[in-house]
Each structure stands twice: as structure tokens, then as C-alpha cells.
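What you see is the complex with one protein chain gone and the rest in place.
Going by the order they are written in, the chains are A and B; count residues from 1 in each one.
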Amino acid sequence: MKEYTEKIREIAKRLLNDGTVDMVIGFRKGTLPMMNQPHIATCTDSADELMWDSNCGLNLANYVTDRKEKIGIVAKGCDSRNLVTHVIENKIKRDQLYIIGIPCSGMIDHHKITAMFDTDITSVKESGESITISGNDFSKKLIKQDVLCENCAACTHRNPVEYDELVADLVEEQTDVDPYESVTEIESMDAEEKWNYFEDLISPCIRCYACRNACPLCYCPTCFVDESTPQWVGKSQDPIDVRTFHLLRAFHCAGRCTDCGACERVCPMGIKIREFTKKLNKDCLELYGWEAGLSLDERPPLDTFKTDDPDEFIK
Amino acid sequence: MKLIKIDQQNWNTGIEKAKSAYRVFGPVKEKNDYEFKVLGTNEMPDLNFRNTRLSPKSIIYPQSQVMFTYSIDETKDDCRIMKEVENVTSPMAIIGVRPCDALSFPIVRRNFDTPEYQDTYWIKAYEATTFVGLACNSACDTCFCTSAGTGPFGEEGLDVLIIKDGDDFYTKIITPKGEAFAESAGWGKKEQTDITAKIKELKTAAEASVSSTVSTDKLKNKTILDLYDAPFWEEEAFACINCGTCTYVCPTCWCFDVQDETHGKSGIRMRNWDSCMFPLFTHHASGHNPRNNKYERVRQRFMHKLKYYVDKYDSGIQCVGCGRCIRLCPVNIDIRKICDKMNSFDTESCKCEATSS
Partner (left out) sequence: MKNFLEHTGIEPGRLHFSWISSAESTKFVDVVKKITHEVKMLDPANKRYVKTEPKVD
């Protein structure tokens, strides 16, 4: 990862110095292990703060929405797919962006790792395929593949789909993975079990809206939950209101979600929130052969009409 | 103040006995984390927790709380008259409040219980509650309680402080409320023992385990507008996604929003926690929003906790150093870092930098 960091800094400084971009958006080291912070570098000094490791799971496309400057942006596979989606949806122009592509080998799941230990983790060090977790009185070596975020473990688009420059050679894409395993499992339940499954899933929700706000797709000037004239959904902790929020949030991502996992990563309550969007992604793939953000030239399925669109649901 | 020593068995029977007089809350492991829950029969507080994911503030101040009911039926005499809901709280006891969280109640009280204004919902719940604290024998990495006016053995806001030493519970009874609790737990007649030296030893070790500190000494003497106009806000706020995590997990954040919901001819007026991170928080009916930019909202949160509160009440900062916002912030905005920036902010040197560059 050290090579990635050095290369990112080198590219960022070059772009800032020669005026190609006004800023470079990337990550800088956080104050806690497994917590890096999105960072905006506007000069060579702040470009030296840029870094890369397996804790850069937030989606940086979230930070370019409606910006007017020329922006250099560090993008792994999923970020690049969301940048493509942003371009398609007119949230940014392609020629405003200089995409610094990151061939990605997956991000590690901080929720999972934190839950593995009873005490504080003081440092997380990576070396190749292993991760060493240490605390005040312990040190444990883990295999990175075992502690990947679930979406990364089943990711089939690790390489950026759109980029101006790469920081390293492309990585091999995974082929033998099933991103929809849990969806298939839920599909086999009856209505009652499904209802209860999701009831239990979202029961810890505190409606902080971190899932919505970390998502590059959620850029509405006023979200439906914040709308007051008319008010679409109640604001209390009433379970039906909480569920309405989750259903509608997910549905607004239909055909657009790249399964970057930012929503799940940021949830302070550790809710596996991708269970909602994954179903929509699976449907889009099965009904329209569509995965979001793979091409600048194709319109999304919910944005177009084709005579052979599936219509069995209309009676 | 009385000091007694309780063994494991007396502890268990005491908690069980107290349940007949109090609704007893305690930390319980839920999925991967600890939360405060009402303890059922034979259910014991699980004291192996470091701290709960959410603070105990919601026991006194629920995230959603009904305050009034009303009718909009024109044929009724009480049409459009707000009727206060029954607001009587039976005695409650919260077991295992960490000293940092305990301090949050006196802090929040400064807002909800003033000579000019009394929030009866909060006050009644607060007055009905006995706070049985649990001293921290070792601190988390994100704890900075010793910089925030308390410490791992802090007593402010507590009625009883429990210090756990192996299987023994050293129990410090601090207030009459605490005495009443000990009485109902059957600990009232226990002999006072001299364990002061032992407690002191544990306390010193615990305080030494607090590894992070922040300086707050210069905040009071800064000029509000200097800090307000400080150049670091935009950069520090860049990563913020404006979710409500920091405010909802914070034991001292007290803001709420009032909502009416009508169903048919009847309705309720309730309050829900609100967050200064949300644009809607300051959105005026006219459409104007005085805090329209992200950095302004981030600045508000820190200025409120670390400057406006400091100036208004002269009782330290509106933060207890529990570290929840640091651990749970999705983008690693760290109050320790911001506090240090504010505390060490120097207008003069800043001006020089600005002119020289």
C-alpha cells in the first residue's frame, strides 16, 4: 500500500502544480485505527497528507456532487462507477474530473474486526495479504481476505471502470463469487419471516441518516424525510416510519447502486443495510442485465423504455 | 457519605430486591454491543462492558416522546386544546452509569431546569431516577474524561458509585437518593468498612490509564468571533457528511424538534431528538437557512460545546469526554483535534500567515 500512497502523492502534486486540477480529493490518515478521513488537497503540502490503505472504504464520489472546480479524485472500482453515475445524472462533467484510478484489493470491515476483540485496538498494520491487529496487551495476525467488507469480498469490479491514470497495474477481477447469496436466502422465506427479518435488521436504527448521507446517490436538495410541505413520513422512532425511510431510501437507489458499501460502513449501529439495496441490484441484473456505473454511454434501465422490458407484473 | 463492601452474592440479591421498588436499567449485550435496558426478573446488569454504544440519556430523555394529545373534532368541547399526557414517572434506577455519562446529567440539567424555564418531562424523569455509577478501572483509547471535568472515578451526577475489584463491589453512597437505593437493595445495614486506601490505589491506576488529553484552558478567554471566523473550519468540515451520529450518541446533546401527528380526529404532539448537523435544523419557514453550508453546521456543534456553553455557564465544556462521537463518527471527525485547534488558536499568528502567503 506504500507504493499506492507514494504514487497518489506524486500524481496529486503534479496535477496541482501544472494546474490540471484545482484540488485533489483523496484520503488522509485518521486519528483511530481503521478510520481514514476524506481529504481535500489544494496545495503540495496538503497533498503530502494523502494516503492509501485498506481503510478507504468511504465513497469519494459523494464529495464531488455539483462542484464546479476541476477536481482530481482518487477512485477505486466502486467510486469510479459512482463517478460514471454522477456524469450520467449530470451531477458533474466528465471533463471536470481527473480520475486517479486505484486497482483495489478490497477494504477491511472495521465493524467485524472491532467486534472480534474485547479491548481497544491501537494499531492495524497491513503487509501484503496479512493484517496485524494489536492492542495494549495483544497482537493478532489475520488474513485480509477473511476480514474484508462483505461487498468487497464479493466484488466483481475491483478495477476502476473509468480513469485518467492508474496508480498501479490492474488487479485480477474475482469471478467465483456470489454477491447475492443473502438475497437468495431471504427470497426463500415466507412473507412473515421476511417481514420479521427486516424488522429485526433495522430495530437498532436511530435515524441519524448516515447511510443516506454517505451515499453518493443521495444528493436530492431536500430528502423526502426532510420535506415538510407535505410531510411524507413521520419523524419519530415509530417502526413504520423508520421502515418507510429505509424502503424509500433503498428504492431511490434502484438501478444506481454500485454496492460500494459506504452505507453499511458508516452505520453507527452496525446495521447490515445493504440487504435492502442488494435485492434491487439483483433484480436489475436479472431483469435488465444491468449493473450501475459501468459505461458512460448507456442510459440506466429506469431511465429508458424498451419494448422488451419485462412487464409480467402488469395484469 | 458511606462506604460499604458487597460480595457477588449480596450484589445479585440486592439488585433483585431493588427491582420491587424501582424500574432497574442496566447494560445488556445486544448483538455486538451493550445498551441500557430494563432488567427483567433474574436479569443482572452485565458489568463486563467498556461503555454502552448509546449513552443512558434516552432513559431520561427519550428519542421520541409524546407530550400532549389533542382532538380536532369540532363537536367536542376540548377541540384544539392541548392536553398534557400523564407525566408521572415511577422510581427508576440506572445501574452501571459510567462517570462520564453521569456528568452529562448535571450538564443537561442546566438547560432543562432553570429558574425561568422548567422542562417537566425531563425534570420528572430525572428526579425519579437514582444513578448507580460504575467506576472505570481502565479507560478506552478515546476517553478523555480527565480533561472534561470528571474522571474514571468521578462522582458528579451519581447517587452511588460502585468500584469493582475482582468479585467485590466497593459501594460509595453519595446522596440520600443513593441511601434509599441501598436500603431497598438490603445493603443499608451493612457495616461501613475502611477500603479508602484500596480505592485510592485503583483510582490512581485508572486515571493513569486515560491516555488522551485535550486542553480547554484557553477557550474561555478567546473572543467568540475570532474562533467563529477561524480559518480551519472549512478544512475540518470537508469530510463531514452531516449525519446525526455525533449528536445522537452524545450524552450532552439536548436539542429536539416538536412535531404534531394527526390521525383522524385525534392527534399527538411529541418531541424528537434533532441534530444541528441537519440543514433542516435551522431551515426557516421563509426558505432561508442561516446555516446553509456544511462547515457552518460543523462549526455550530463545536462552538456550542466548547465556546458558547463555556461562556454562558462558566462550568467547563459541554462534553464529558466519553469518546462516543470519536469512535462512531463515520468520517473520523475527532473532537479532541478540533478542541485543540480551538484552544490553541491564535488570531495574531493566523493574520501573519494570511498576509505572508
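Some points to look at:
As a convention for this text, contacts are C-beta pairs under 8 Å (C-beta built on N, C-alpha and C of every residue); 3 or more make two chains touch, one makes a residue touch a chain.
Given the structure is predicted, the values throughout are model-derived calculations rather than measurements.
Only one residue from B:Asn51, B:Ser64, B:Ser104 or B:Thr216 touches the chain missing from this view: B:Ser64. The missing chain, though absent from the display, is touched by one residue of A:Leu142, A:Ile186 or A:Leu285; that residue is A:Ile186. For subunit A, the residues in touch with the chain missing from this view are 183, 186-187, 191-199, 234, 236-241, 243, 247, 250-251, 254, 276, 279-280, 283, 313-315. Within the entire complex, the positions of subunit B that touch the omitted partner chain are 62-66, 261, 263, 266-268, 270.
As a convention for this text, only the chains that are shown with their structure count from here on.
Inter-chain centre distance (subunit A to subunit B, centres taken as mean C-alpha positions): 32 Å. Only residues 30-32, 35-40, 58, 62-63, 111, 115, 118-120, 122, 204, 206-210, 212-214, 226, 228, 234-238, 265-270 of subunit A touch subunit B when the two sit together in their complex.
Note for the complex: subunit B touches subunit A at residues 30-33, 48, 50, 53-54, 63-64, 140-142, 235, 238-239, 241-245, 248-249, 257, 259, 261, 270, 272, 275, 278-280, 326-328, 330-334, 336-337.
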